[in-house]
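Only a single protein chain was left out; the remaining protein chains are all shown in position.
What follows is chain A.
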Amino acid sequence: MLFVDKHRPKTLDSLTYHHDLSNRLKALANGDFPHLLVYGPSGAGKKTRIIATLKELYGPGVEKIKIDSRVFTTTSNRKLEFNIVASIYHLEITPSDVGNYDRVVIQDLLKEVAQTQQVDLAAKQRFKVVVINEADHLSRDAQAALRRTMEKYSPNLRLILLANSTANIIAPIRSRTLLVRVAAPTTEEIVEVLKGVGKIERLEVKDGLCKRIAVESGRNLRRALLMFEAVYAQNEVVKDNTPLPPPDWEALISQIADEIMAEHSPARILQVRAKLYDLLTHCIPPTVILKTLTFKLIPKIDDTIKADVIKWSAFYEHRLHLGNKPIFHLEAFVAKFLRLLESYLMDMDYDF
């Protein structure tokens, strides 16, 4: 198993950072447990904390999880297959798996769960917990369906919503939950974790390397651990300056950035489009593409136009959310960037 999963802390006590948060969660678990909305960037340890909290709530039984496949029927008689990760005490669902039909899942499943009592009479808590992953990708309808359920069935059911940001979650839900922010670990904290793992695995840990990994990972602990393992898996001898291979898609985006800088022409936009399509088809989310691309481009350009580039990047990032076809907006950003850059360079020419 990979380090990242092998060395995942199992209890709130064994978590290495955000101790305040851990203590608070512990207190909640032993007292009156509310609905939670846990948010924070990926790789910050949201899920790990939740699992640990659940363990605190129910004991080791929650660690015995299984996957259950259920079929739901939509109003238009379409059959949806839906995977549920469950222990006897809790359910974990990802409604965004079924796209626009998430409302059906939320309605049917939650009601079903909420209407039955806890089966295990020996259980510590009388309620069951439903963990909803990617809550910020829930459609408006699904969120609306949630809000009443949360109140009505609260004796039998607690919800833990997981999200990257609260921006997409409607206010009624935010007001019904306790908002818990799990911040990304600092680089120092990541270095500590890496060192700890290295020690357990009996690896020769290099401070400089850990630091670089921590920075490179963008304070994403999951990513940092995977990078850490990749470096040790791919190199016999690991030094402070051992190169860190970026993931495939990031490498491709850097390549795109180089291409954009090298030639400014409509033909180049066409070539870039092919690569963007490649990224999109290989399931890289368009916002990630746009963001990564922007930050790959920024160091290559003059300060004067950086602000504009960021502005347009944000503009098209917003459109990615509003529109249907991401490629249109990504391409529009590339075109806009080229135009900005070219007109900036032309101005320079005139100045001479």
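The criterion applied here is as follows: a contact is a pair of C-beta atoms (placed from the backbone, for glycine too) under 8 Å apart; a residue touches a chain by one contact, two chains touch by 3 or more; residues count from 1.
As a working rule, contacts and distances are computed from a predicted model.
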Q | Chain excluded from display, named as in UniProt, from "Max-like protein homolog 2", "Transmembrane protein 138", "Replication factor C subunit 1" or "BBSome complex member BBS1" | A | "Replication factor C subunit 1"
Q) Which listed residue, A:E188, A:D248 or A:D302, touches the chain dropped from view? A) A:D248
Q) Any idea which of A:A114, A:L159 or A:L338 touches the chain not displayed? A) A:L338
Q.
Given that one chain is not shown, which residue among A:I200, A:A314 or A:M346 touches it?
A. A:M346
Q | Touching residues (missing chain, whole complex) on chain A | A | 1-2, 4-5, 8, 42-43, 47-48, 51, 61, 64-71, 73, 78-79, 81, 83, 85-88, 94, 97, 108, 112, 116, 119-120, 133-134, 220, 222-223, 226, 229-230, 233-234, 245, 247-249, 251-252, 255, 264-267, 269-270, 273, 277-285, 288, 316, 319, 322-325, 327-329, 331-332, 334-336, 338-339, 342-343, 346, 349
